[in-house]
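A short write-up of the structure that comes next.
With one protein chain held back, the other chains of the complex are shown just where they sit.
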Amino acid sequence: MKFAIAVFGAPYSSQASLSALHFAQAVTLAKHELYRVFFYHDGVLNGNNLMVPPQDELNLQNAWVEFAATSKSELVVCIASALRRGMLNAEETRRYEKTASSLDPAFIISGLGQLIDAGLQADRLVTFN
Amino acid sequence: MLLHTINQSPFSNFSLKSCEKFSAVGDAVVFLENGVYALVHPNLHLLIQADLNVFALQADILARGLQHSCPDTVKIISYPQFVELCVQYPKQKAW
Amino acid sequence: MNAASVPETDHEGFLRDRTDWNKTVAQQLADLDDIQLTQAHWQIIDIVRDYYSSYHISPVARVLVTLIKRQLGPDKGRSIYLMSLFPGKPAKLLARIAGLPKPSNCD
Partner (left out) sequence: MAMKKFLFVQTQPPHGSINGQEGLDAVLMGSAFTECAVLFLDDGIYQILSDQQTGPLNSKDYSVTYLALADYGVNNIYCCQTHLNERSLSTKDLILPVQALPEASIRRLFDEYDVILSF
């Protein structure tokens, strides 16, 4: 079965990201297809490659990147949500004349249409808010 | 058939009440994150009476020390079982 | 206003301060794409500015074409007409010239 996951919560301030990560791992473990993980609202902050949690705590951004690498899953952040919250990749950093980029390259920056597409294409869209 | 997910504590949020109001016989409810505090909330039995299938995520229960307060009417599930529920129930309503 | 006093824009030609916008500035912004604003352009600019002022969003191209059709008739209410006046990416170009907020890339 084809799954898609939407993550709406910021790392650490909400549990949404951690729950979604466990769920995503279970989806791929069960040999289901994971069509896309879409980050919206504060969920885009999961792509922040500047996060430095204490060493005895899970680094959620790293965990997502590792998950995406091993499962070959697509991580997509909503561009409008991301720009509003300062999650910029190199291209957007240039476009908005900023000095640093904050979005890990493992995360694809794209439009909200990718969330709608996930709802249309996947058999199941599961939201973690 | 709907799969309701509740991630907020019913002691500080209306999700449990809304879910009960807008559910139908045969729906499933999954408590996760702070939603697992529903296991010790006096209104939990309303969901059982309404013939809903009630589940709660084990990892969230354990993390909060609620493992000794789980009523028999609630099925404790793992993340893989949560995924399996999503297969059985085609639509999710996240409260 | 003389030609020297072009308000500050970003590297994509969007006004840094949208309150700097006026009809003279619009032509200066259009000059960056070698567009001479005609009455036909202004009809469209007026439509998007009115729309923004009423609804606080810029209409997406699909909706803009519908608005043009409703207000200017079926001959003009076609995306090819919009493209002929504002070639390339009409929604983005129009936002820039009409002094509306810079749209995010992937809309």
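As written, the chains take the letters A, B and C, and residue 1 is the first residue of each chain.
The definition used in the following text is that contacts are C-beta pairs under 8 Å (C-beta built on N, C-alpha and C of every residue); 3 or more make two chains touch, one makes a residue touch a chain.
Only a predicted model underlies this, so the values are computations on that prediction, with no experimental measurement involved.
Although it is left out of the displayed model, the omitted chain contacts the following shown chains in the full complex: A, B, C. Of the options C:N22, C:T66 or C:S84, the residue whose C-beta touches the omitted chain is C:T66. Summarising the interface, chain A meets the missing chain with residues 6, 8, 40-41, 80-81, 84, 111-113, 115-117, 119-120, 125, 127, 129. Seen from chain C, the chain kept out of the figure touches residues 51, 54-57, 59-60, 62-63, 66-67.
Residues 2, 14, 18, 21-24, 91-95 of chain B touch the missing chain (whole complex, contact as defined above).
The working rule: only the chains that are shown with their structure count from here on.
Chain geometry summary: the mean Cα position of chain B and that of chain C are 50 Å apart. Work out the mean CA point of chain A and of chain C, and you get 33 Å between them. Under the contact definition stated at the top, not a single residue of chain B touches 2 or more other chains. Shared contact sites, meaning residues of chain A that touch two or more other chains, are absent.
Within the complex formed with chain B, the residues of chain A that make contact are 1, 3, 15-16, 19, 22-23, 25-27, 29-30, 32, 123-129.
Remark: chain C residues 10-12, 104-107 touch chain A in the complex. Every residue of chain A that touches chain C in the complex is listed here, in rising order: 79-80, 83, 92, 95-97, 109-113.
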